[in-house]
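Submitted below is the structure of interest, expressed as structure tokens.
Every protein chain of the complex appears in place save one, which is left out.
When the chains are written out, they are named A, B and C in that same order, and each has its own residue count from 1.
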Amino acid sequence: MYSEKVMDHFTNPRNVGELENFSGVGEVGNPACGDIMRISLFVEDNIIKDVKFKTFGCGAAIATSSMVTEMVKGKSIEEALTITNKAVAKALDGLPPLKMHCSNLAADALHKAINNYQEKMIS
Amino acid sequence: MYSEKVMDHFTNPRNVGELENFSGVGEVGNPACGDIMRISLFVEDNIIKDVKFKTFGCGAAIATSSMVTEMVKGKSIEEALTITNKAVAKALDGLPPLKMHCSNLAADALHKAINNYQEKMIS
Amino acid sequence: MRRIYLDHSATTSVKPEVAEIMLEHLIQKYGNPSSVHSFGREAKKGLERARDQVAALINAQPEEIVFTSGGTEADNMAIIGVANKYSKRGKHIITSAVEHHAVLHTCEVLEKKGFKVTLLPVDEYGIIRMDDLRKALTPETILITIMHANNEVGSIQPIEEIGTLAREKGIIFHTDAVQSLGKIPVDVRKMNIDLLTGSGHKIYGPKGVGFLYVKKGIKLEPLVFGGGQENKYRAGTENIPGIVGLGKAMELAGEEMNTEMTRLAKLRDCLIKGLQQRISNVTLNGHPILRVPTNVNLSFEFVEGESMLLSLDMKGIAASSGSACTTGSLDPSHVLLAMGLCHEVAHGSIRMTLGHENTEEDIQYVLEVFPAIVERLRNMSPLYQEKRKECAECTLKK
Partner (left out) sequence: MRRIYLDHSATTSVKPEVAEIMLEHLIQKYGNPSSVHSFGREAKKGLERARDQVAALINAQPEEIVFTSGGTEADNMAIIGVANKYSKRGKHIITSAVEHHAVLHTCEVLEKKGFKVTLLPVDEYGIIRMDDLRKALTPETILITIMHANNEVGSIQPIEEIGTLAREKGIIFHTDAVQSLGKIPVDVRKMNIDLLTGSGHKIYGPKGVGFLYVKKGIKLEPLVFGGGQENKYRAGTENIPGIVGLGKAMELAGEEMNTEMTRLAKLRDCLIKGLQQRISNVTLNGHPILRVPTNVNLSFEFVEGESMLLSLDMKGIAASSGSACTTGSLDPSHVLLAMGLCHEVAHGSIRMTLGHENTEEDIQYVLEVFPAIVERLRNMSPLYQEKRKECAECTLKK
């Protein structure tokens, strides 16, 4: 069902946890629909220096969360904003069709975290 | 499907043929429905001294024809008239339900042959 | 006793390779393909390989194959499924008088529900005339369902012509290919077929499994509701052992068709000729050439079919008959009657269908024992006595 990459990220997820001193945090999903992803960022000089995730969800939800943190670490905010859910799925060698719409939300969580960071910067 | 007795009468039918000097002959069925039975009798002193059959039909048709000739040989006309299709089937240890109505006509052929004999006697 | 099976159009044994893969999925890879775990994935793998194998033999895409519980269900699903889905477009269905009961009775049921059904007549060989079909078309026609090869007499219908006409007119075309698969080429693209029925147990696969090819774009209302299996077309836990067996059987059928069918056509012709030489008043039913290589159907005048079957059976030979007596109804084969045979000749028909296990020696044995059987029964028959009295209702081919 899942690609080897998905299974790898599910089994050995990268960057699990929550940053204590985060610059921004974003959460998507809700427990009712079976997926919640929370991503926290630490940003310095417009660069995402550190990122962590916590996820309640299926294998695809965990793997996409893990993958997005890998993709984004060390990137600038602008680069990070170009990452889409689709790109995350692709980086995992694809997801089963049924999972594409329901558990592929990690980029959304990332964007929310960036928004949260940007709002904080403004205020 | 068929009882051993049916198979015995089908394999070794008794009294096959047609009497040259018959006292009466009866035929039932028609080729369209797949069964024709013809029975010819030789009667002397009100006793059926000889009887023969010819049948076009399925296993049940042949077996009932054979059986009825055995049952009737040496019997008086009155006794012969009491033989029913049901009795013939019973003497064969029964017939499959579907065959009871369609191929179980040997007693009818017998009765027709007797009628034919009786009509000849009157005229 | 020697036993010779000559009833391969009724059903077949499964080939050893088929039994083997079935056993594997009965005992080891027994998971439910809907399950997430490894047992489920193994089952799913078998299921999808089978779908590939089936699709390959008929030149379809794997997604176009819906597995069913057999040919009968696939026929029902096609006909009822189209009727229910497209009834707003029209309520007219065209079929032929020689279809299998799975098609005919389904059409009758639809007739009771307000559909109009045209039964095309057939010629003396059991084949429809394209002109009749053209004339039967109306703007209301939503479905043409005509079988590929006939199960009783083996006659082959002009499927490609029908398909081309149907495509031209935008009418859905279903064909029951249960008796042609593995015997003659079937190509759904080339033949313009929209829906096609297949069954496992006629091609050395298991009983209780079949498939419907559903061309991409054709919609059907399902027959059975429940889980979302088979892309929601057919609910119910998939019959994995049956399906992998069917897949394997289809693959083998494709590989062996050419050589095996050449072999069987020879045996068939030898059997037909041999019996006609040895026994008088024997006529061939069905087309002499447009005929599957496995089918022999002969009428033995003056004798009834079931009594021949019983006699053959006592000699170890398994055959079948169009006689009413074998079906429990009063009328003989609707196929033979539609071809214009009179009742009594239809009653005297014997079908022998060749397959895998049959050898030349088998045919020799049949040729040896058959004449005495017919002779014995003819000597019992009052019709033989009045030999050659013409049968009023029929137009016998001489």
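Here is the rule we use: a contact is a pair of C-beta atoms (placed from the backbone, for glycine too) under 8 Å apart; a residue touches a chain by one contact, two chains touch by 3 or more.
Fair warning: this is a prediction, and the values are worked out from it, not measured in the lab.
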Of C:K91, C:H201 or C:H347, the residue touching the omitted chain is C:H201
Of C:H37, C:R189 or C:K219, which sits in contact with the chain we cannot see?
-> C:H37
Residue of C:L133, C:L312 or C:A346 touching the missing chain in the full complex | C:L312
Write the list of subunit A residues that the hidden chain touches.
-> 2, 7, 10-11, 13, 16, 18, 27, 31-38, 54-62, 98-99, 102-103
In the full complex, which residues of subunit C touch the absent chain?
-> 3, 5, 7, 10-14, 16, 18-19, 22-23, 26-28, 30-32, 34-40, 69-73, 75-76, 100-103, 105-106, 108-109, 199, 201, 206-209, 223-228, 235-242, 306, 309-310, 312-313, 316-321, 326, 328
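Operating definition for what follows: only the chains that are shown with their structure count from here on.
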Measure off the straight-line distance from the CA centroid of subunit A to the CA centroid of subunit B, and report it in whole Å.
-> 91
Could you grab the centroid distance between subunit A and subunit C? Build each centroid from C-alpha atoms only and quote it in angstrom.
-> 57
Could you please state the distance in Å, as a whole number, between where the Cα atoms of subunit B are centred and where those of subunit C are centred?
-> 39
Give me the residues of subunit B that touch two or more other chains.
-> none
Going through subunit C residue by residue, note those that touch at least 2 other chains and give them in order.
-> none
